[in-house]
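One chain of protein is taken out of this complex; the other chains stay put.
Letters A and B name the chains as they come in the text, with residue numbers starting at 1 for each one.
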Amino acid sequence: MLRYCTYRLTASLATVLAGASLIFFMVHLIPGDPVAALLQDQFTPETAAAMRVRLGLNRPLVAQYLGFMGNLVTGRLGTSFRSEQPVAHIIASQFPATAQLAAAATVVAVGLGIPLGMAAAIHRGRVLDVLTMGGALLAICVPSFVLGLGLLLVFSFELGWFPMLGGGTGGPLDTVRGLVLPALVLGLRTGALLSRISRSSLLNVLGLDFVRTARAKGATRRSVLYRHALRNSLLPVITILGVTVGHLLAGTAIVEVVFSRPGIGKLLVDAVLARDLPQIQGTLVVFLVIVIVVNALVDIAYSLVDPRIAYA
Amino acid sequence: MRRSAAHPRPHTDGRHGCRAAWAWLAGLAVVAMLGAGLGTARPAQPTRVVVSNDRDIINVDPIAISAPADYSVASLVYSGLVRIRPGTTTIEPDLAQQWEVSSDGLVYTFHLRHGVKWQGGLGEVTAADVVAHFQRAASRTSGSIFFADLAEVKRIDAPDPYTVRFTLDRPSLSFLTAIVAYRPGLIVPKKILDTNPDSLKTTPVGSGPYVFASWQQGAEVVLKANPDYYGGMPAVSQIDVRVVKDDQTALLALRRGEIDARYLQIPEVQRQAIAAQDVRILRAPMPRTYYISFNTTRAPFNDVRVRQALWYGLNRLGILDSLFKGLGTFSDTMVPPTVTGSLPGVIYNYNPDQAKQLLKSAGAEAGFPGKTFSLMALGLQDQTDVASVAQENWKALGMTFNVDIVDTPVFLQRARAGNFDALVFASLRTEPEQFLVDSFYSKSIGSNNFSRYDQADAPLDSMRYATDPAERIRYAQIAQRQLQRDAPTIPVLNSTLMLAYAPRLSGVKLQLLIFNSWQWSVSR
Partner (left out) sequence: MRSDAAGPNRRAASSPLRLTARALLRSRGALFGLVVTFGIVLAALLAPALAPYDPVQQHLLDQNQPPTLAHWLGTDRLGRDLLSRTVWGARLSLVTGLGAVLVGAVQGALLGLAAGYYRGWVDGVIGRVVDTMLAFPLYLSAIFVIATLGPSQIGVVLAVGLAVTPVFARLTRGQVLEEREKEYVLAARVVGNSNRRVIAVHILPNVLAPLVVLASLTVGDAILVEAGLSFLGLGPPPPTPSWGLMVNDGMVVLTTAPWVSLGPGLAIALLVLGSNLLGDGLRDAFDPRLRGDA
């Protein structure tokens, strides 16, 4: 067990470093001069040259790369071109908002998706199944920004049930109210995926031998369901949860823009548009680390749950 | 390179936020003004006001401010030696109670108020602070992006704790405007410069009417009234500056009461604001001007007849009516009509036949079939719309343009390198005459002279170094006439700056807001 954990974490570390290197090199291929963007109308050749030196942009690429990796290893992510603040600080300050949103979306996804999916499996072929799967399909197909705009228009603007703007100060009740629509939009797609998977997984399990055996032995339908089927069908779902973190993180960019919330998704998009190279690198690395760590944890959890899994 | 360091630089439109925040500032000024205790017998004013920028602050250190959102916050936290009275072009005292200019125009002496306190318990504002601040602003190595503005300053010293003396290299009519409380003129405490200057990027500490209370990154800046402000405690005790990226959402939020004021730039949203019953409007006469510049070093745009033809072939009235819903004006000169000395009259009325004649005389009777030119524009809706219409209009002349949408950093890089055929841009000019120099002077090629035009240096030089305002205007007009004839740039449209605000802020009297008036004033 311990060996597996160590192996998994080491592999993750290697992936992070490889990924970070990839990120660095691709980011530096971005066209457009960041100094011009920073100075805007204060731009003169002298000011630009001075700024380039200050930002370290005049060093050769390899030196910049080594500097980046060196910083990374010590936990620093460089300094933003725009604000000259440490990127790590900027991300840290906006991370809670995204984490909040992601957590709320996960609650929506898991709380709606899994139960509905399993219910659909149990009542296969009937109205609930059709409705749930139909709804799930729609949730996957409608683009999140369309859904978001629609909800914003109807529930925030016309009906006023929820605030239009996210972020900002306010009591806990305000925060929750502000989270409902964005979490819904973000979580619905993942919830739909989860519901489909849990449905098919449960169906699979229900068809397996050991279930038939249990039934043959006289166990009631319900006990079979709870004691055997559900637990076993959760395994694929756990795997998918790892992937859903990735989906959720990715979706935050659009949701944060549509609902005017702060967060690292929007931070990334703004950084790309502004050619803030360190910010782009830093944010992508953070995303990478989160996804990899979650995946590693999921693998470890998986191996705990299913003793048949050794490392592949 | 000798730059006219005197004027606050005009604001070339750049990124997402650039445009918007500059102007809501004007509204904020008005809000702050009435909040500032302009009178005691006021109807009940809201004590907390929520305004909206379309971008978050990034760096509010006065020597490095290059974005309106940053300026909008800094201008409330800091004071300057002098400032411009809102609603006017008059320079009035701020930290400096009075000042004298020597007869040769080389020495400016400012006398500071006594007893002005820094926020945060840092003591009194003295001449030492002012000297340290301007030395830093004028230094090429401190990270200041305004050193060129102060290039004419030879020496700064403080004969006593309440007197500051600037000695210049040569007399300049615009020195006062250079140090006005606009960006480098915003004065920071020496104590912080000595101990922790980097903190000024994100934590401004000044002597102005508001204190920087908190900042939730990406979302909101909270400013609280400064009880020790020398002009008296502002009546609006808290200003929340919220970030809302797009105009439409901001207007909807305004109508729902979630924010109180916002500057609108998208014409479609401006129209909605006008039509909405629950929103009040304030229109600024200082416009935001849209231009199309040609690269005069590239064929066929090096031929003045081609440029003039394209000017005649652009249906500006159509653009005004359809895209901007009539909210604006157009003129034939680079200096907006509301500024003294602007050339009146329109010569280049929409006339496709005239355009074709000109093309014919340039040897291109059927236009340039088979060739495609690039029309570069930023990916902002109003600008791409202008580009789209221009593209349509010019297709009829036989000239095909491809609208090349790029984002700000690429736009600026290509524009400055001359890597385009034509481009669309928009700018809010703070100082129109300085704008002429910035955009058409030969030494500005490679910087903000996108069109690479160099034929107006003579009148522009005379204008810059004129010793009397009337003479200045005269030369400015000569330059404008020449630009009109040579057509390196088409002034497409002057659009209305519009501030939309909630009825609960009423009592905001309609004022003629000009661009320099975001420095708010306090009654004395």
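Quick notes
Everything that follows uses one rule, which is that a residue touches a chain if its C-beta (ideal position, glycine included) is under 8 Å from a C-beta of that chain, and two chains touch if they have at least 3 such contacts.
Owing to the predicted nature of the structure, the values given are computational and were not obtained by experimental measurement.
Here the missing chain is touched by one residue of B:50, B:269 or B:310, and it is B:269. Interface note: of A:13, A:26, A:63 or A:131, the residue touching the hidden chain in the full complex is A:26. When the full complex is taken into account, the listed residue touching the unshown chain is A:253, out of A:50, A:240 or A:253. Only one of the listed residues, B:322, B:349, B:372 or B:442, touches the absent chain: B:322. Taking the complete complex into account, residues 14-15, 18-19, 22-23, 26-27, 29-31, 137-138, 140-146, 149, 153, 157, 246-247, 249-251, 253-254, 257, 268-269, 272-273, 280, 284, 287-288, 291-292, 295 of subunit A touch the chain not shown.
For subunit B, the residues touching the chain absent from view are 246-248, 252, 266, 268-269, 272, 318, 321-323, 379, 381, 384-385, 388-389, 392, 403-407, 410.
Here is the rule we use: only the chains that are shown with their structure count from here on.
As a whole-number value, the distance joining the C-alpha centres of subunit A and subunit B reads 40 Å.
Residues 31-34, 36-47, 50-51, 54, 82-85, 90, 93-94, 97, 152, 156-157, 160, 163-169, 257, 260-263, 266-267, 273-275 of subunit A are the ones that touch subunit B when the two sit in their complex. Of all residues in subunit B, those touching subunit A in their complex are 1, 3, 9-12, 14-16, 18, 56, 58-59, 66-67, 140-141, 143, 145-148, 198, 201-202, 216-220, 222, 240, 242-245, 249, 252-253, 255-256, 258-259, 407-410, 412-413, 416, 438, 446-448.
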